[in-house]
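Quick one: structure below, then a few questions.
Moving on to chain A:
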Amino acid sequence: MSSAKNQAERIKEISGVNPLKCMKCGKCSATCPAFNEMDIKPHQFVSYVLNGDIDALANSKSLWKCLSCFACVERCPRDVQPGRLIDAARQLVIRQKGQTGLAPEEIPELLDEDLPQQLLMSAFRRYRR
Partner candidate 1 sequence: MYKIAKENLTALFRLMAEDKALYLPVNNAGQVNFAAWTEDAEVDLDTLKSVKSPKDAFFPQSENLYTCYKDGKKIKIEPEELQHQNFVVFGMKACDVKGVEVLDKVFLSEPVDTFYAARRAHGTIVAMACHEPEETCFCKVFGIDCAEPVADVATWMVEGELYWKALTEKGEALTKAVASLLTETDEAKVEDEKTAIRAIVEKLPYMNLSLEGWNGDALTEKFDSPIWEELYKPCLACGTCTFVCPTCQCYDIKDYDTGHGVQRYRCWDSCMYSDFTMMAHGNNRTSQMQRFRQRFMHKLVYFPANNDGMYSCVGCGRCVEKCPASLNIVKVIKAFENQGGDR
Partner candidate 2 sequence: MQRIGVFVCHCGSNIAATVDVKKVVEMVAMEPGVVHAEDYQYMCSEAGQAKIAEAVKEKNLTGIVVCSCSPRMHENTFRTAAKRAGINPYMVEIANIREHCSWIHKNVEEATEKAVILARAAIAKVNLNAPLFPGESRVTKRALVIGGGIAGIQTALDIADAGYEVDIVEKTPSIGGRMSQLDKTFPTLDCSACILTPKMVEAAAHEKITIYTYSEVEKVSGFVGDFTVDIRKKARSVDANKCTGCGVCQEKCPSKKAPSEFNRGLNTRSAIYTPFAQAIPNVPVIDRDACIKFKTGKCGVCEKVCQAGAIDYTQQDEIVTQKYGAIVVATGFDTIKLDNYDEYAYNQSKDVITSLELERIMNAAGPTKGHLERLSDGKHPHEIVFVQCVGSRCSDNRGKSYCSKICCMYTAKHAMLIRDKYPDVNVTVFYIDVRTPGKNFDEFYRRAVEEYGVNYVKGQVGKVIPQPNGKLLVQGSDLLDNKQIFKEADMVVLATAIEPEASVRQIATMLTASIDTNNFLTEAHPKLRPVESPTAGVFLSGVCQGPKDIPETVAQAGAAAVKAIGLLAKDKLTTNPCTAKADELMCNGCSTCANVCPYGAISYEEKEVNDHGIRETRRIAVVNNALCQGCGACTVTCPSGAMDLQGFSNRQIIAEVDAICR
Partner candidate 3 sequence: MQELINRAKELLANGTVARVLGWKAGDLPYNPEPAFFTTAEELDNFVYNGFCGANLSKYMIAASKLEGKTMVCLKPCDTYSFNQLIKEHRVDREKAYIVGVGCKGKLSIEKVKDLGIKGITAVSGAEMSDDAETLTFQTIYGDKSCAYADAMLERCHVCKGKEHMVYDELIGESKDTKDAERFAEVEKIEAMSPAEKFAFFQKELSKCIRCNACRNVCPACSCRKCVFDSTKFDSAQKANVDSFEEKMFHIIRAFHVAGRCTDCGECSRVCPQGIPLHLFNRKFIKDIDELYGEYQAGADTDSKAPLTNFTFDDAEPSIVTKR
Partner candidate 4 sequence: MSINNEEFRPKIVAFCCNWCSYAGADLAGSSRLAYPADVKIIRVPCSCRVNPMFILRAFEKGADGVIICGCHPGDCHYSTGNYYARRRMTLLFSMLDYMGVENGRTRVEWVSAAEGVKFSQTMNEFVEKIHSLGENVRLGDLRCKN
């Protein structure tokens, strides 16, 4: 429990998000392009962190389904920024596992001229810490 609490604190710290600001309007979920792929929905992310249920979050599919498009961050009326929470949770998990999914050396061969820069950044966000 206390470690879950610590983890929740850690997520808040990494993301800079205060989940208490959430007014539960659901605009994040309303706006999320990956909503259907997710087991835990963006708005739930906020309450999971709030309630310290980090294990569930860490084991969720959602963590890896989030596109980091930041639409929720952009549209959240309360500046809660659920996308950053997800990002932070992902980071936490990766750190815990001590893994890093993407090495910079691998980039050149993966590079495709048509690949949008944003995707590359997004990939970095997700696979490398």
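As a selection rule, all candidates are chains of the complex that A comes from, given by their letters.
In this section, a contact is a pair of C-beta atoms (placed from the backbone, for glycine too) under 8 Å apart; a residue touches a chain by one contact, two chains touch by 3 or more; residues count from 1.
Quick caveat: nothing in here was measured; it's all calculated off a predicted structure.
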Query: Pick from 1, 2, 3 or 4: which one touches chain A in this complex?
result: 2
Message: For a test of understanding, state which residues of chain A touch candidate 2 in their complex under the given definition.
response: 21, 23-32, 35-36, 41, 43-44, 71, 75-79
